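This is the structure, below, for whatever I ask next.
For this depiction, one protein chain was excluded, whereas all remaining protein chains were kept in their positions.
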Amino acid sequence: MSISVESFSPLQQGLKAEGINRPSTTLWQDAWRRFRKNPLAMGGLTVLALIILFALFGPFFSQFDYKTNNLMATNQYPNWIHPFGTDELGRDILTRSMFGARISLLIGFGSVAINLTIGIFYGGISGYKGSWLDNFMQRIVDIIFSIPDLLYVILLMVTFGPGLRNIFIVLGLVNWVPMARIVRGQILTLREQEFVLAARTLGADTKRILIKHLLPNSIGQIIIVAALQIPAAIFMEAFLSFIGLGVQAPMVSLGSMASDGRMNIPSYPYSLIFPAAMIALLMLAFNFVGDGLRDAFDPKMRK
Amino acid sequence: MFKNHKWLVTTTSIALVLGVVLTGCGSTAPTAGTTPSKEMKMSYAPGSEPKTLDPQMSNGIPEMIMEMNMFEGLMRLDKDSNPQNAIADSITVSPDGLIYTIKLKDTKWNNGNPVTADDFKFAWMHALNPEAAAEYAYQLFYIKNGEAYNSKKANAEDVGIKVVDPKTMEITLESPTPYFKSLLAFPTYYPVNKNNVEANPKWNLQPETFVSNGPFKMQSWSHNDKLVLVKNSNYWDANSVKLTELTFNLVSDGKAALTAYEAGQLDGIDQTAVPISDLDRLRKAGSLKTSPYLGTYFYRFNVTKKPLDNTKVRQALALAINRQALIDNVFKAGQTPALGYVPGGVPDAETGKTFREVGGELFKEDLTKAKQLLAEAGYPDGKNFPELSILYNTNGSHQLPAQAIQDMWAKNLGINVKLVGQEWKVYQRSQQDLQYDISRAGWIGDYIDPMTFMDMFVTQGGNNQTGWSNADFDKDIETAKKSGDQKVRMQAMHDAEKVLVNDMPIMPIYYYVNYYVLKDNIKGLIQLPLGFTDFKNVTVEK
Partner (left out) sequence: MARYLFGRIVSALLVVWLVVTLTFFLMHAIPGGPFSSEKILPPAIMENINQRYHLNDPLANQYLDYLKNIAHFNFGPTFRYEGRTVNDLFREGLPKTIALGLVATVLALVGGTMMGIIAALKQNKAPDYIATFLATIGVSVPSFVLATFLQYFVGFKTHWFPPIGWGEAKNLVLPALALSAYPIAQITRLTRSSMLDVLNQDYIRTAKSKGLPGYIIVLRHALRNALIPVVTFMGPFFAYILTGNFVVEYVFNIPGIGQFFVTSIGNRDYPVIMGTTILFATLLVTFNLLVDIAYTVVDPRIKLTGRKGA
């Protein structure tokens, strides 16, 4: 018996392209289940949450603000009123740490949000379109990758001037490349896999495949990279403060406090130690969370 | 090829060998405190790597500190900044104050060559040569046709430097310059050994070819690390030099320099390098020393911008800050509040009195009056006052004072200003282009006369940078520049200063003080108010 072409007819239009009939555990539920079992990662997440609360709501419980001077109470050692002491202008270091943490976190999340957007867009197109476009786009990435980023961060910061907005722009401009690489790499491997083929056979178009299949499947890797780029951005801002190109005073970041405090170690060690300890805590937390996320999302680690 | 662990081993051993070889070279670091009895050594951190040690090509303080201890000009400043004959044996000035006839002593370069009038002329002409493009050439513009030659409007022969014989020179000036003798002590006026320079164009880069005529000569120069000088036995006054070895540690980070000082690695640190945050502690410990310094710290107002075009607004702002509180809490070195413009330490016409003592205080801090002035200008209690910004450079300690002044204006006048920090050269550019509202500034004198402070504010002056212009002021400066009579000059400059401070295109904040740290066993160090440090007479006690 021969099978004629007429035996096959296209599916009725409007039907779900590929329906799944059973409830499934999503990637997120899966990852969260694994993440929760990792004590270091959970510890990191807790510390991170505490620091975020401290930064967001701490200032409401403080009778001081970060910029009003009190020249009657300068350079006080830690005491009951000022648990972290006061700085050269009599400002409460605890309160300034809260604001500083706020700005540092903002720089971390903000600049990563920027390079995430650029990176996903760029890497997604490059990886999915392939062929000459991919080749061309990857050459650009190669060039940017060979640029000494420190040099460019400084050149751009000098040109634009210090300040929060410019830090966002410059860190975003410089840091999207690794993100684009990861996204492209993910998409390159994923698009050859059977489930993409299946989706395509079932009639899903490019946009749908990209948004519904490829991106969600690379999200794990993207989050891992992002989780490590946030502390890197906070570090970079600290370095910029060190060379005088950080946030604009009287605004503070943990980095600018540490770089000012560095000058004070012999005379007023607490003005370096507290902000430096805050940075260290923040970094530890991000690193543990980042490691935990990698374990949670990486299928190879599944036991 | 290689296997991974072998590769590791190879890298490791190469690294170790290289590390030992590279660090093995030049391991002759002098350690302070272990000097044998005959030797007298000390180390000092004057700042970072010098741009050059060619006296005619340099224009920065650290360079000049190093040069003034290796070279000797016609004059040398004593501890009270009075010029004393050095290489010059005698100087006669013509009655009109224009011609200086100078006889030289019989002195030698450290290579044995005699120091001649030709050496001086050669050096000065090098500084003025347009091809050489020396930044500090203008220090020689007092000499007739010096400026014209430098801007290619006259020939080299027209410059007023004449060698009469090897030991006599005749200098003709553009106009009478009463402070010319102290200029002759300035590094731009040092001689260089003509024969040596012609034989070795890069003479000033290695100790072998570095020929000098001062108290010390160069022993070694390890860039960005240290410059070692030893006593020059050919120096004409070698008997007064007791120090046998002087090491300049070239340290950029003041914090690092201070840690090294406290660990005993250094015997002293110059003012550019002492961190402000440690001043209180160092003062308590007794190691902080201060001396007069010729400089004024002030804020510029951009008078072309509203509301700063209104004199009352500028006056209100200047009267409403507490300078002593700023000095006590932020500047910390015991500076003097500036209620005039020209700092102390500049002599007036009358002997024994300084320009500042004669001029007195030209205004008073007065909060009530400030508020009243602000109300008269149309901003009672700071209402409707536009948000201005304070521009400062982010290198150096200008951010804290700006925050303190911001806070004082907010509390005292109800005015909000924001801060704009810029990178050093971007800041300079903004200031020159009048792209600012209020800008922090400082001025260090080039020579000891009020004119080094005053003439910058003439209409369209390159260093005016406020947009301010005043005909009376310009006229007074003109009068002072033309006259050779100290009385007339000083009076004109007092008048000019009153106009300036009354109109307030600038807000004076403090007069600089020179602060440095030095071990107590080091005696005889001279800190001059122009920022130079003289080690000629230093002795190190046990």
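For reference, chains read A and B in written order, and residue numbers begin at 1 within each chain.
Simple rule for what comes next: a residue touches a chain if its C-beta (ideal position, glycine included) is under 8 Å from a C-beta of that chain, and two chains touch if they have at least 3 such contacts.
The model shown is predicted, which means the values in this text are computed figures rather than measured ones.
J.: Which candidate, B:79, B:306 or B:429, sits in contact with the chain we can't see?
T.: Of all options in B:79, B:306 or B:429, contact with the hidden chain holds for B:429.
J.: Among A:81, A:143, A:197 or A:211, which residue is in contact with the omitted chain in the full complex?
T.: Of these options, the touching residue for the absent chain is A:143.
J.: Of the residues listed, B:125, B:256, B:325 or B:362, which one is in contact with the missing chain?
T.: Only one of B:125, B:256, B:325 or B:362 touches the chain omitted from view, namely B:256.
J.: In the complete complex, which positions of chain B touch the hidden chain?
T.: 1-5, 7-8, 11-12, 14-16, 18-20, 22-23, 25-29, 49, 51-52, 54, 57-59, 130-135, 137-138, 141, 147, 150-152, 202, 204-205, 222-225, 249-253, 255-257, 259-260, 262-263, 265, 395, 423-426, 428-430, 432, 442, 462-463, 465
J.: Taking the full complex into account, what residues of chain A touch the chain not shown?
T.: For chain A, the residues touching the absent chain are 138-139, 142-143, 146-148, 150-152, 154-156, 158-159, 231, 235, 238-239, 242-243, 255, 258-259, 262, 265-266, 272, 276, 279-281, 283-284, 287, 291, 300.
By definition in this document, only the chains that are shown with their structure count from here on.
J.: Just give me the whole-number Å value for how far the CA centre of chain A lies from that of chain B.
T.: Once rounded, the distance between the two centres reads 47 Å.
J.: Can you list the chain A residues touching chain B in their complex?
T.: 67-69, 71, 74-75, 88-90, 157-158, 161-162, 244-245, 248-250, 262-264, 266-268
J.: Which of the residues in chain B come into contact with chain A in the complex?
T.: Per the touch definition, chain B meets chain A at residues 254-255, 258-259, 262, 275-278, 280-281, 325, 328-330, 394-395, 399-400, 402-404, 406-407, 419-423, 426.
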